[in-house]
Each structure stands twice: as structure tokens, then as C-alpha cells.
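Structure first, then comments.
Just one protein chain is left out here, and the rest sit where they should.
Order of writing sets the chain letters: A, B, C and D. Residues in each chain are counted from 1.
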Amino acid sequence: MSDVVLEARDLVVAYGGNLALDLPHLALRPGELVGVVGANGAGKSTLVNALLGWSRGTPRISGSVRLAGEEIGALPTHERVRRGLLLVPEGGPVFGRLTVAENLAAAEAAAGRRGYTEAEVFDLFPRLRERLHHAGAALSGGERQMLAIARSLRLGPRALLLDEPSIGLAPRLVSTVLRTVRRLVDAGLPVLLVEQNVRAAIEVVDRLVLLERGRILAEGPVAAMRDDPRIIEAYLGDTVA
Amino acid sequence: MNLVQQLINGLILGHAYALIAIGWTVLLGVARLVNFGHGQMYMIGAFMAWWATAPLGLPYPVAVLVAVAAGALLGLLVQAVMLRLTLEQNLVSIMIVTLGFGHVLRGAASLAFGGTPQVLETPPSLIEFELAGAWITAQDLLIVAAAILVFALLRGVVERGRLGRTARMVAEDPKLAQLAGIDVTRVYLAVFAFEGAAVALAAALVAPRTPILTSIGFEEVIVTFVVVVLGGIGSVAGSYLAGVGLGLFTALFGGFVSPAYTTAASFAVLTAVLVLRPGGLAAGRAVR
Amino acid sequence: MLRVEGLGVRYGALVALQDVSWQVAAGEVLGIIGPNGAGKSSCYDATTNMVRRSGRVFLAGAEVTEVPPHGLAALGLKRAFQQNAFFAELSVLENMVAVLSREGGTGLLASLLLPWQEAARRRALEEEARALLRRFHVPQVLHRLRPGSLPYGTQRMLSIALAWGSGARVLLLDEPAAGLGGEDMLRLRDLIGALRAEGAALVVIEHHMDLIMSVADRIAVLDQGRLLATGTPREIQADSRVLEAYLGRAA
Amino acid sequence: MPAFLLAAAAILGLFLPQWLGGAATSALVVIAIFAIMAYGLDIVLSDLGEVSLAHTVFFATGAYATGLLATRTGFGAWGTLLGAMLAAAVIALLLGLLTLRLREFVFSLVTYAAAVVAAAVAHNWNFLGGSDGIVGIPTFDLSLGPLVLVARNDAELWPYAYAALLLVLWFVARFRRSRLGLVAVMAHLNPRLATMSGVDIARTRLAVFVLSAPVTALAGWLYAYQRAYVGPDLFESYFLVLMLTAVVLVGKRLLPGPLLGMALVLGQEKFLSFGGDVDAIILGLALILVLCFVPGGLVGAIRPLLRRLRPAPTH
């Protein structure tokens, strides 16, 4: 499996005595967009955060994470970032006291890695060019999300993890953002997309992973999963479907 | 009337105050950290400069560097010891730890440098001249120049430079900064090293104005508090203005009311500001 | 019981909530749904006066717009948070006793001079706390543990129990079912039903459609900080605007 | 521990000086007085979670009020006791109202500045005796009618200092059981949840802060009589560091913590002193090391050891 970019084995996360995630295996290949879906609290964010060894609390994380063949499971978060594993956490947080330009300028690819240029980023998100000199705090939710993704691209990603990029976005924006993500993937960047908006996600992803209470409930190509009743149930409730 | 002379006094004092407070300003504004051992680090800086000039016989500029290096090392040491508290953003413990650190420094300095007062004799403090009726020294001008230079540099670095941007990212959201590939631990160490170096620089420049003892440092702490709070907690330009303002206030209050109660008066100003506009300080966002 | 009129919240340039009005009666469950970021939690913050907001709030007919949050709680308007909230360094039982003590605790003077009275009251409080915890499905064997070491589902229940405290006229729940599995979910459903039966007014923010559709009497849909629709679960499920906003643009 | 055992231990404590011999008597008195001083800070630091650096002011206020009332107006010890506690409470109320909306380090910063300014005022103001302080404080006399309660030296003062310490221990224990004590902990551990439980955070903070001042002032009152002299040295940061160390050394929110902490620190300074400067280093280091490496205090460090020892016999 030499073409696997990101691979996790036996990834276990526990808060206190509580198991938040127990993931035997997960892999992400070049040019692949994998959607992670599941109810709130199912462990989706825990999963992407654990891949970076990152958390706002103090969980115990164990297991192996390999990026392009290199074991990075013991490295501090910033080292994983420098090696090209990028995460846009939930809510698309940006540095509110820095301007858009500063946010972008501050994101410089580590030595030996090539990040997206500003021009390439503006090509993807033209809106950011218009807001260049606004403070991060003054952006709308959608603009923040774009900026957060743009920041990660500038850092030179080998693999990109997106945690609920559609949160708080108008439906039109959701599809814009997801289509942009698809463009990135088609250009070769593998993306792990955590999404609660399943309808929107299903339109763009290649594979789906369904989480429930920290474990994988189902996994497979989107074509096979699309009509899986468990997917629909987990989200929409049978009454709606 | 001697108003002009007092204004000159105030300007020199004010630049000295601003210089003394700059380490704290960066510490607080950039990393949201505090150091209650600041005054004792000032004292150590002064004694290191004295030690390099008098017993070692090094030229004054080298002595300044020795003091700055010692200050940076001390800063690194403190931060290395309390790194866990810093990463937890446990300000309550950080305050107490730095207070204890100041206490240790004072005891250690008394052991190392003894109880005798010393004078930091520097070449510029021997050059005296008259300015608008006030006699000042080249050392005084050096302080003013250094303060302006340091503030200008800092404003450039913090507001525009890459280094300052990194630090501001850590200050705003250390967790998010990790996701931008920033080694937060190193930034914290660097910021504390800067605080130590900055206060040592201030000491090496300002301390020649008065004799030094290992028990000094308390007045400097209060001055720093007042400057930092009045300046808007962490604002570089604000601290400069607040420092100069406090210097002028000290000179005018001391000159026309009474020098005996200047500390109390500046504290009264501080309290008034805090009570009248507790949220209105530029602090609001940084401190929340 | 609780009525909000024209609530609005802004964070700088960001409009988080705009002109939102709803009401809930005693013995009624109002569900609030909407996509993440639609302003549901802001709506609670605005109702409980925890952010600067515009609009008016009425509790049991009286205007309480200017009452501070702790005052609202004292008047019986209580709230649970999206994240589990408790006093991490106290045991489960102490958590419950602490919450009850604001009303049922012993004054300092009495505690100093009449320790036996304090002890008696404390025993009574602990008894009440135990009963409450059991009622909120926190089994007694867990009462001496710290909240952090409880199973997730129980933590959730504890959070709701702490919000309820000595009782509430109106209880606002923020995604109570988040992270709950089958059995916990059933318990939650029963609990909401029981509180309603007791005459409390409940407002429930929830993503879990199964749950909200089955417990809510009426549902309000928020989108982009605005109230999109209100109605019975059946009406809401049939509303095409709601489907589009909440489920994403139909393909 | 059963109540009667505690009571027995409390009574035995009265005879500690006879037990430990004469040289220990003044050490015991000083430990009792300074422990009382630390308990005032303890309820602010441990229960409320705020670092007040102004408690030296309350300590000095207690002592100065005692000195002034005793020498200028001839108040007896009962009167000065009332005056000391009242004066400290009033100052705490003013300072508390000023700092009501300040949190964390801004609060600490202002309280620290207040302490430094108070020291400057004490040094300079003739009404307070200036830098020479107040001399001629009469002997400690709590006599009531025919009951003669006088203390001329440390041995005679011990029962009163000890009784005051027991009262303060009782007070702190009962405070933690009272509504205010519980509410303070709620406000400290989770202000949002506390608010939604109907707790007025600002009022709670103010109440605990104001309540803590007379406790520390009580120590000042005893100290004024023990020393028969009150001076601006009472504002020294030594007392502040001493208080803080005593509170955190053994373990926070532990009733005997500050007392044991104070006994350890003063015991070292008295019986194992390496000179003033080295003692300062030891004191400061103790504070730093405990907070950085054993955040639970010495008790937190010992507990795992005990746990490791305990299973041993079962093997």
C-alpha cells in the first residue's frame, strides 16, 4: 500500500475513563476525498484531531499515524503540520486580530515543502482578495471558512483534514466550498472531510466512513453507501426520509 | 518658573519607565503571560552590568550585552521551569511562581553581590550638559534614544514582522497556532527570554542614574504595572505613551505637589482609569 | 410561560441572531432545530442575558429583559449547556449539593453557631440530591466519583440534573442527545416527558430528528440567525423551505 | 475523625509548649499567628480561586488599628480586636468594590499595587507613626470583670493565640460548609454553570474577599500585642510570600494545609536556618517547585506514595 498518503492504525482516544474513539484502521490515498459522517458526539472531530495529536482538552491518545510512509504518531502537533498534515478545525477558526493578508502571510510552508501561492489561493477563493485588509474577526462565517482552508493550502499540505466546513454557511456557500474542495482533490490533494451535512457531502466524496460512539459503523465507496439506511437514519430520522 | 526643567525631567523619567515596562508589555500583549519577578530581574540586570564593568573591567557596551544575555538566560530559566503552567495558561499559578522567583532572585543576589551599594559608573553618565536650564547627562539622552529605538523596532516587529506575527498568533490562540505549524513552546520560551533581556537592557541603561542595591526593584514593578495597564495592556504604542505620560506626571506631581506621595498618586490614577473604564482599555479583547 | 420577542445578537460585524420570537407554555416542549451555526446557542445566550442583545424577554407574564442571568435562574429560568458542564473538582454528589445549596444551604452565621442545624440541613440536601440524581438516571454507585470519570451518557444526564437543580419553570436544553446511544436516548426521552408532565416548560435544541420529532409539541426552525418556520412536527416535516435549509440543497 | 478525637487533640495542643520546651514556645505562638494570617488568604485563593496580593494590607491594618486604638484612645484588647477586624473589613470592601470587575492578573496586579502604595503611605504618614511605627502598645489584656486574662510574654500568649487559631479553623471549616462557601467554589470552578444556578458571581467574590480580611486582621491584632510594636515592615513582601507558600505548600482546600505549611516554613527558618538570604531562597524555591511540579501540594505528592505502599502487605 505504498500509495497510501495517510494511514492510522489502532487509534484510541480516551478522556478520563471514557473511550471517545477506537479506530482499528483508516487510510487516505492520493486524489481521494473521504467523508466522515456520524451523529453529534460520534467522535468525528475527535478522529481528525487525534490524527494531529491535537486537542483543546487533555485526552490520552495512542496508536500509529503514518504520513507518506513516515510514522508521525509521536510527534508534537506542529511537527506533523510541518510535515504536511493540515487540519482546518470545526468553525474554520482564523486569527481574528490579524488581517486576511497577515493570516495568509503567516502561513508559510515549512522548508522543503511547496505551499499554494497567494495567487493560487485567490484563484480558488476570489472573495478573499476583496477582503484582504479586513481583520479576521470581521469576516463572515463563510469567509472565515475559506480563509482557514486557504491558510492550510499555503502551508503546503500532503493531506488535508476538514472538520465541518459547512457549519453556519448558507446552502449556496456550502456547495461552493465543497466544490472547491473537490477541485483540490482532483488536483491530487487527498482530503478527509468531516461533515454533518450528508446530502451535500454525498455529492462530492469518493468514500464514506460512518462513525457511531467512537467506532466505525460502516465504510465504503459512496455509490454503495448512498442509500444505506443506516446513513439516512443516523442523520435525518426515518420520519423525514 | 522651572516648568521646562521639570518637563525635561519628566521626559527622561518617562522614557526610562517605558523602557523598564517594555518586557512586560510584550509578555502580556504577545503571550498573555505575566511576571511578578520583573523588579528583581531589573535588579539582577543592573548588578550584572555593574559586575561586568567594575570587577571585570569590561567596557560599558560589552557590559550592557552581558546584562542582556544574563537577563535572557534568566527568562529562559523561569519559563522552562513553569512551562507546564504556561501551556495550561494557568495564570494564577504563574503569578505566584514568578513572585516566588523574585524572592529567590533577591536572596541569591544578596549572597552573590553582598549588601553594599554600588554605582554603575558609565562613560556617558560623566558627560554632563545644560539643556534649557536643566543639567542632564549623555546617559539620560541614551535612555531616551534607546527607548524610542526599542519601541520603534518593536512596533515594526510586532505589528509587521514575521516574528511578532507568530507571537501574536500564539497569544490569540495557542492551540490554533499549533495547527499553523508553530512550535508554541519555543515561542513561549522566546517571549520570556525577550522579557528578561528587555528588562536587563533597561536596567543597564537606567540603573547608572542611581546607586544600586540588591533590595531595589519594587518601585520598578509598580511603575511597570501602571504603564502596562494605562497603556492598554499589551499595546506597544500605548505603553510608550503611558510611560512618557507617567514620567511627566511624576515630575509635575513631584515638582509642584510633593515627591513623598508620587507612587500613591500614580496608583490613584491607575485605579481611577480601571474604575472609570474597566472594559474600555485596549485590554478588553486581549485579556478576556 | 416564557416568551421572547425580537431577539437579536451581533458579534462585531457578524449578525448571529436577528428578530427571533417564540414562546413556550407550561407543560409544553418547544424544539429548536436548524443547521449548525444557525444561531441556536446564541438564541439561548440571548434569552438568558449572557450576551448583549436586543429584544425583550417575558417570564410568566412579567418582563425580565433586564434581569441578570443569575437572577433569571433564581426566577426559575434554567439552562443546560451544549458541552457537559459541572464542577470538575467536586464529586457528583457534591456537585448536586452545591447547586441545591444556593437555595437550601445554610447561612454562614448559622453554619458557625448552629453546626447541628447545618448538619441536619446538609443531610436533607444530600438526600434530596441523591433522589434527584437517581431521577436523572445517575446511579448511586457513581455519586462519589468525580464527574469526569462518569460514562459520557451519564455525564450528559448529570449536566441536565445540575441545570434543573431544585426545579425550574423553564428549562433550556442544548443538544441533550448529542453523543447518546440507544438506551441513554430512551432515558432522555422519558426524562423530557416526565419533566413536561410535571408542568415545566421545556425548550430543546436538537439535531437528532427522531428524538425531537417525537418529544416536541411545536418546533421552531432557525437558519442564518432568523426564524424560518414554526409549527407542529408534522407541519415542519412537510415544509419545503425547512427541508432545503436543514438538509442542504436538494440535488 | 470522630468529633471527640478532634476535641481531645485540640485540648492537647494547649499543652504543646510544655511538651516541646521553652525555646519552642515563641515559635509556636508565631506559627499560630501567621497561620491565622494565611487562612484569610486561603479562602480567597483556594475557594474563590483569585490571587489576592493585598492580604499583607489586611494583616498590617489589623496591627495598625490595634496599635493606634491601644496607644491613642486607650482601648482594651476587646476594643482593639473589634477595631482591627472592622478596619480590615472596610478596607477590603473598598478595595473589593474597586476591583469587582477585574479578574485574574489584573485583579492581582491592582491588589499588589495597593499593597505597595499602602506601605508607602505607612512609611510617610505621621498619623501612622511614619517609618518609626507605633510604640508602647500595652500588654494583652482580655480581662472580663473578675476574670483576669492577661498575657505578658509568649508563654502566656500561647493559650489565646491557640484559641484564636482554633476559632479560625472552625470558621474556615464552617465557611466551607455554608451556602457562601459552596457558592464561592461554584463561582471558582465553573462561573457559567454557577450563574445559571442563580449565583451572583460578583457579589459572591466581594463577600468572600471582605470576609477574608478580618481573619488576616485577627493575626495582625495578635501580632501587635506579641511584638508590642507596629511598623511599616508589616507590609514587607516576606509576609506575602510566606502566606502564599503556606497556602499552596501542603495542598489547597485542605483544612489543616495552611497551618502545616506555616509550621514547615517557620520551623525551617527557626530551627534549620541558613541565614536570611538562603532562607529567602528556600522559601521562594518551595513555592516555585510545589506549584510547578507538585500542583496538588505535598499531600498530592505523598498520596501516590501511600497508595504504592498500601497494597504491599496483600502480596
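By our rule, contacts are C-beta pairs under 8 Å (C-beta built on N, C-alpha and C of every residue); 3 or more make two chains touch, one makes a residue touch a chain.
Simple rule for what comes next: contacts and distances are computed from a predicted model.
*Asks:* For the chain omitted from this view, which of "Dihydroorotate dehydrogenase", "ABC transporter substrate-binding protein", "Hydrogenase expression/formation protein (HUPF/HYPC)" or "Dihydroxyacetone kinase subunit DhaK" is its UniProt protein name?
*Replies:* Hidden chain identified via UniProt as "ABC transporter substrate-binding protein".
*Asks:* Let's see if you follow the contact definition: name the visible chains touching the chain that is missing.
*Replies:* Looking at the entire complex, the absent chain's contacts are B, D.
*Asks:* Looking at the full complex, which residue from B:25, B:53, B:98 or B:137 touches the chain that isn't shown here?
*Replies:* B:137
*Asks:* Identify the residue among D:10, D:86 or D:149 that touches the chain left out of the display.
*Replies:* Candidates D:10, D:86 or D:149; residue touching the omitted chain: D:149.
*Asks:* Contact with the hidden chain only, please: which subunit B residues?
*Replies:* 1-2, 5-6, 9, 13, 110, 114-119, 121, 128, 134-135, 137, 209-216, 218-219, 250-251, 254-255, 258-260, 263
*Asks:* What residues on subunit D make contact with the chain left out of this view?
*Replies:* Residues of subunit D in touch with the missing chain: 22-23, 26, 30, 120, 123-124, 126, 129-133, 135-137, 147-156, 159, 227-229, 231-233, 236, 238, 270, 275-277.
Please note the rule applied: only the chains that are shown with their structure count from here on.
*Asks:* Provide the labels of all chains in contact with subunit A and in contact with subunit D.
*Replies:* Shared contacts of subunit A and subunit D: B, C.
*Asks:* From subunit B, what is the lowest number of touch steps before subunit C is reached?
*Replies:* The fewest touching-chain steps linking subunit B to subunit C number 2.
*Asks:* Calculate how many whole Å lie between the centre of subunit A and the centre of subunit B, each centre taken as the average of the chain's C-alpha atoms.
*Replies:* From the centre of subunit A to the centre of subunit B is 43 Å.
*Asks:* Taking each chain's centre as its mean C-alpha position, how far apart are subunit C and subunit D in Å?
*Replies:* From the centre of subunit C to the centre of subunit D is 41 Å.
*Asks:* Which pairs of chains touch one another in this structure?
*Replies:* Chains touch in the following pairs: A-B, A-C, B-D, C-D.
*Asks:* Looking at the complex, which residues from subunit D come into contact with subunit C?
*Replies:* 170-171, 174-175, 177-183, 185-186, 189-190, 192-201, 211
*Asks:* Give every residue of subunit C touching subunit A within the complex, in rising order.
*Replies:* 12-14, 35-38, 148-152, 175, 177-181, 207-210, 213, 224, 233, 237, 243-245, 247-251
*Asks:* For a test of understanding, state which residues of subunit B touch subunit A in their complex under the given definition.
*Replies:* 162, 165-166, 168-169, 172-173, 175-176, 178-184, 285
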